[in-house]
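A protein chain is absent from this complex, but the other protein chains hold their places.
Right, chain A next:
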Amino acid sequence: MIAQLTIQERQSALMILGGLALAGLALAVAGGQDLLAAHGWLTVVCALAGLFYVISGYFEPEPSPERLARYYDEPTKAGVVIAMIWAIAGLFVGDWVAWQLVFPDLAFEGAWSSFGRLRPIHTSGVIFGFGGNALIATSFHVMQRATRARLPDQITPWFVLLGYNLFCVIAATGYLMGVTQSKEYAEPEWYADIWLAIVWVTYFLLFLRTLARRQEPHIYVANWYYMAFILLVAVLHVVNNLAVPISFGSAKSYSVFSGVQDAMTQWWYGHNAVAFFLTAGFLGMLYYFLPVRAGRPIYSYRMSIISFWGITFMYMWAGSHHLHFTALPQWVQTLGMTFSVMLLVPSWASASNALMTLNGAWTKVRDDATLRFMTVAAIFYGISTFEGSFMAIRAVNSLSHYTDWTIGHVHAGALGWVAMITFGSIYALVPKLWNLDTMYSGRLVELHFWLALSGTLVYVFAMWNSGIIQGLMWRSYTEAGTLSYSFIDSLVAMHPYYIARAVGGLLFLLGALVGFYNIVMTIRTASAAQDESDAPVLGAAVQAGE
């Protein structure tokens, strides 16, 4: 990897890593006995490992100028593999906590392994670890291909990818130790947030610098989605994480917002994390990889632009539907509800655009599991956006809120849409990146597809049943006007569904393991093929001597 960097880039890498080591040391010293110090030392160790790695390759020959005639795909390759590792870790922890809900003893009485600490590892692991790395990796690929411009340099993409993963590791280890600011999907504390802000702004500038190198003035719609994802995640992250640490030597901080304003800011962030992290970026994947894999242009390019602006401007207002029946002013709740319902228009425009693109290519969908992953993703995108709009309506929300229905909805989106489009894109991307025609095993892609689909269906149906039963039990009254069921009654009723959910999650995890094995074997096949082509063919050598 170091051989790909020019001498100046190797020097900047040393400076960045040196600066990072010093920043980590400062946190470690300032932290003293606080948990902050653990993260300081972790940063120092990562930075020193990086320094040794760069120094070990420092005197390798510089890359040839020929490289500039090719796209820079090494960070994409690394990102795909890292994303799959996070997928397995995040899904494993998710299934573990699902089994904890069935058998509470599975926490083994450890503080670190309690539900409250493991759950954010699951959510951050799959959303930021798996989803984020997949988005970064595919965005590097798509931004180069759709603009026909090479990445402007070779150090920035590595800074973004590895810096982002340092954030993910700090987040996950923090949860294990109990470091959290208790904001859903924004749990990491102030120092991790500052680091992510630096990485993310660099990511945005990298995107702009690549765009600036393009020749064709029009920017393909997938790149609009990726850009909206990067820009708005930066805005959301900075605003929601405005906080004051109790001292520079403490991991603990307090939000600058208070009361209902804090709740509103959090859910403005939280729902837009769904909008711009889990939707806009993945729509970028959909609008690039689905047409390419199907070999057909997108059905309506105009509709893709209308849905882009619809999604971008309506999602911003939808967050308050998370706070129905709270202290939030009624009109703000109604505003969120209205915008959530309107969002169905651009969401279904995207989903139907994807499916209409496949019209005429259904034989490919039948034969090609990779394209089928993307097709099912578009269908689940349609289903879960309809469900989301529906659940945002106040009357429906009175039944669904605080129940497992919400969990079912989230997983219809996360497993059915986000993970499916990601796996489809990765299977389309991996052979291209490693110069092969196909994956190592088409049958394993097929197996992964069916494991993922059956896992998703089992999971979602279990949670729909469980959630609606919960909702109905909580609002049942006796003739005397008292509640018919205690909370524990509803908990007992959930038990069979919790087992089904954990089984569904297990199927999905098995699918990801199969996918990871297939990807590793594809990479090994590619490097074996490269070794072979680099050696003389014995028979030919004898003939030449004759």
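Rule of thumb we're sticking to: contacts are C-beta pairs under 8 Å (C-beta built on N, C-alpha and C of every residue); 3 or more make two chains touch, one makes a residue touch a chain; residues count from 1.
FYI, contacts and distances are computed from a predicted model.
Colleague: Of the options "NADH-quinone oxidoreductase subunit M", "Cbb3-type cytochrome c oxidase subunit 3", "Circularly permuted type 2 ATP-grasp protein" or "Sugar ABC transporter permease", which is the UniProt protein name for the chain that has been left out of view?
Modeller: For the chain not displayed, UniProt's protein name is "Cbb3-type cytochrome c oxidase subunit 3".
Colleague: So one chain is hidden, and I want to know which residue out of A:Ala21, A:Ala146 or A:Ala186 touches that hidden chain in the complete assembly.
Modeller: Reading the full complex, the residue touching the unseen chain is A:Ala146.
Colleague: Of A:Arg302, A:Arg366, A:Arg443 or A:Arg524, which sits in contact with the chain we cannot see?
Modeller: The single option touching the absent chain is A:Arg302.
Colleague: In the full complex, which residues of chain A touch the absent chain?
Modeller: Within chain A, the residues touching the omitted chain are 68-71, 144-146, 148-150, 213, 215-216, 218, 220-222, 288, 291-292, 295-298, 301-302, 305-306, 309, 313, 329, 331.
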